[in-house]
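Got a structure for you, written out below as structure tokens; questions coming shortly.
Missing here is one protein chain; the remaining ones are kept as they sit in the complex.
We call the chains A and B, going by the order they appear; numbering starts again at 1 in every chain.
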Amino acid sequence: MSSATTVPAPRPPEKNYLNADWSLKSWLLSVDHKRIAILYLVSVSAFFMVGGLFAMMIRIELLTPAADLLSTDSYNRMFTQHGVVMIFFFLIPSIPAVFGNFVLPLMLGTIDVAFPRLNLASWYIYSLGGLFGVCAILFGGVDTGWTFYTPLSSVYSNSNVLLAAMGAFIAGFSSILTGMNFLVTIHRMRAPGMGWFRLPLFVWAMYATSIINILGTPVIAITLLLVMAERVAKLGIFDPALGGDPVLFQHLFWFYSHPAVYIMILPAMGVISELIAAFSRKRIFGYKFVAYSSVGIAVLGFLVWAHHMFTSGMSIYAATVFSVLTMLIAVPTAVKVINWITTMYRGSVAWETPMLYAVGFIGLFTIGGLTGLMLATLGINPHLHDTYFVVAHFHYVMVGGAIMGFMGALHYWWPKMTGRMYAQGWSKLSAILIFAGFNLTFFPQFLLGYMGMPRRYASYPEEFQVLNVMSSAGASILGVGYLLPAVYFGWSLWYGEKASRNPWGAVGLEWQAPSPPPVHNWDRDPVVTEVYDYTDETIVRELRQRAAIAREVPIG
Amino acid sequence: MAEQASAHGAHVPAHTGHGDAPLAHHFNSYEQQREASSLGMWFFIAQEVLFFGGLFTVYLVYRSRNALDFAIASSELDVFWGGLNTAVLIASSFTMAMAVRAAQLGKRNPLVLFLILTLLLGGVFVGIKYIEYTAKIEHHLFPGMSDFHFEVPPTVVEHFALSAERVAVMQQRARVFFSIYFAMTGLHALHMLIGMGLIVWLLFPAWKGRFNHDYHNPIENFGLYWHFVDLVWIFLFPLLYLLGRNIPHA
Partner (left out) sequence: METLRQFLPSFFQHLPLYPEQASTVAPAVDALYLAWVALSLIFSVLIVGATVYLGVRYRRRRVGDAGEADFEAPAVELLSMAVPFVIAMAMFVWGTKVYIDLRRPPEDAVEYFAFGKQWMWKYQHPNGLRQINDLTIPVDTPIKMTLASEDVLHAFFVPAFRVKQDVVPGRYNVVWFEATKTGQFRMFCAEYCGTDHSKMGGIVTVLEKEEYEAWLRGEGQPTASPAAAGEDLFTSLACSTCHGVEDSERGPSLHGLFGSEVRLASGTTIEVDERYLRESILNPLQKVRPGYLPLMPTYAGQVTEEQVVSLVTYIKGLTAPPAPEAGLAEVAGG
């Protein structure tokens, strides 16, 4: 590619999915899984910025003990909207809708998902839900917390609960339809020779995630519908004044929202499995264990929801059952972490940007997981529940896990999606800033939590200020870390070096397609081999040839 | 171990020997297309089960806590209309099954006939539901209205020797019962209406004779949906109308 300058004669432009048609209509009505992935990438990035803005407002307010920059009402709206936007409109769709859509059909060696029009409909449904969410914010905001606990949400709050709940309700159906689409695609659209145990682990993760999506999401949908009915039509399901039970709402809410944690983290785990294998150039260690652990987490995830409610007054017996089930999740997650590490043993590890995110994920997720076990321990839970310890824990899982996975995936598949490379130095700097800023933001919150600072507090006692200032300082570093990619990715779109078919020298069918792929994905039939087979002679030979002739990434 | 993913190349398979039955470009065969759409429908029904499942959970929790109150409140429901509606829906499931059979055999006229019959039976169901809802609203039994009032029958008060406080509690729990009743049957009726809309939408291609041995998955999948909605009613009817009828009351 670098020898392009020696070809002065104008060549017919390579047709790919990006330049096949430039009209706006061709994007908005596209049923191509790759274009829909790009639509999602733009939408979720926009919501990530909005949610990030709310996060910055929160951290600035918490610089001082008093509620001085924002009134308590405004602060309550900030953290509610931060949660609603980040969870329903960023984290849940993020990896599945963007990278699942883009690479899943490629990994399976097919030309699209099973239901392409439904796929486009999912994006429109998501956008409609997003529109409701944005309206809820613009028309005065919502202040119930993202958990919509009754009776605050169904009776007492006078903010835009209806709009926000409707937004989450509608966006939920987009997850359901995407989940259905992926499940059918994985079952019925695999290329000949692509057996279940030749599926990349990202596909296994998508499979597990999709199961949770179709079995969990409808429950939150009906629950939010009942909250709306209670608010509008005074149907008495959850309001104690009307004979209802607010704790039942919590059970139904967490029946979805705990598995939803795995909707957010499983795809990231799938990404990490891809990254570790690709940048160690070695088959993932214990492939079947890692694959089954995804399914195991999905199944176990449905049995532990009430660990969010140990202080609600549930019986000691029930608490014991939910505690022990929660502890069991340590097993499949530990299997994943250990197998990732063991994959690096005797590998050929390249410290490219995506690998930095993968290693960052392992470290941060380990802390997130261990503190999750602390929270599941009944003796400590009452003290830690609803304090900053919980806030720190789930940010280690959601930001340190899910978003690290998202960033890793973005840096890994960016050349495939856009056909361009990005600045390696800048991207590594950004990865390091994110890692450092993240820890400075959230580690102090563990200490704050054990010292007893409750979450969702606009003002706090003075003794908590030092740790809060540290956290806010870290957030500003984190913010810079997240803004940098917008700059170098934007630069890469116009000026980035052209990416080869397989810039990382990875196996996986998606790397057999051109970068960016043509509309129907393949310019030659993909070759299905054993999964992650870096020992296959033809692959190794090809790697070495490509290293010699094509652009190969520098060695870290 | 390498295998060629032959049929998945850049070429789009042409229509061969299947009349003008549509085969989407990303499928290799009618069989794959049919299996995919049918599997998709089953996953959709799985999510529907969980969607209604939330409501059934709410019902079971409150029913187990307030068994007597729910039994008394449910005696306000009309078993005749409910039973008739059950019969109507079972009949509509039969006509729907016949419609699927006709589509598989590629018989246009029976297909259209059975679809219209199914549509009519659906209409009867919704009409009866309308009659029931109107009666409930007239009797102030819709919790969404400010004049909601549930009168505990005097015979019940006497038989169970209920104190005034207990009667007040029963009235509040009856409110919960009717909230659940309207939520469950309302959601079910909404599914019926959506199903009827889909029949109208399917009638046009059916009339045009688009469905045949190779391409009938829309009818087949719609049939799955329709049977599922019927099945929900089969659970709703005894849970809401029948349970607790043996308790003596007015």
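Here is the rule we go by: contacts are C-beta pairs under 8 Å (C-beta built on N, C-alpha and C of every residue); 3 or more make two chains touch, one makes a residue touch a chain.
Everything numeric here is computed off the predicted structure, so don't read it as measured data.
One chain is not displayed; in the complete assembly it touches the shown chains A.
Residue A:Pro151 is the one among A:Pro116, A:Gly130, A:Pro151 or A:Gly400 that touches the chain missing from this view.
For the chain missing from the display, the contacting residue among A:Leu39, A:Ile92, A:Leu275 or A:Met344 is A:Met344, taking the whole complex into account. Within the full complex, the residue among A:Lys234, A:Arg283, A:His395 or A:His520 touching the omitted chain is A:Arg283.
What chain A contributes to its contact with the hidden chain is residues 57, 67-77, 143, 145, 149, 151-152, 155-157, 240-241, 244-247, 280-283, 285-286, 289, 311-313, 316, 319-320, 323-324, 327-328, 330-331, 333-335, 337-339, 341-342, 344-351, 355, 359, 362-363, 366-367, 370-371, 373-374, 376-383, 385-387, 447, 450-452, 454-461, 466-467, 505, 534-535, 539-540, 543-544, 546-548, 552, 555-556.
The rule is short, and it goes like this: only the chains that are shown with their structure count from here on.
Chain A and chain B, compared by their mean Cα positions, are separated by 35 Å. By the touch rule above, chain A contacts chain B in their complex via residues 109-116, 176, 179-181, 183-184, 187-189, 191-194, 214-219, 221-223, 225-226, 229, 232-237, 242-245, 248, 252, 518, 520-530, 533, 536, 538.
Across the complex, chain A is touched by residues 1-10, 12, 24-26, 32, 35-37, 39-40, 43-44, 46-48, 50-55, 57-58, 61-62, 143-144, 172-173, 175-176, 179-180, 182-183, 187 of chain B.
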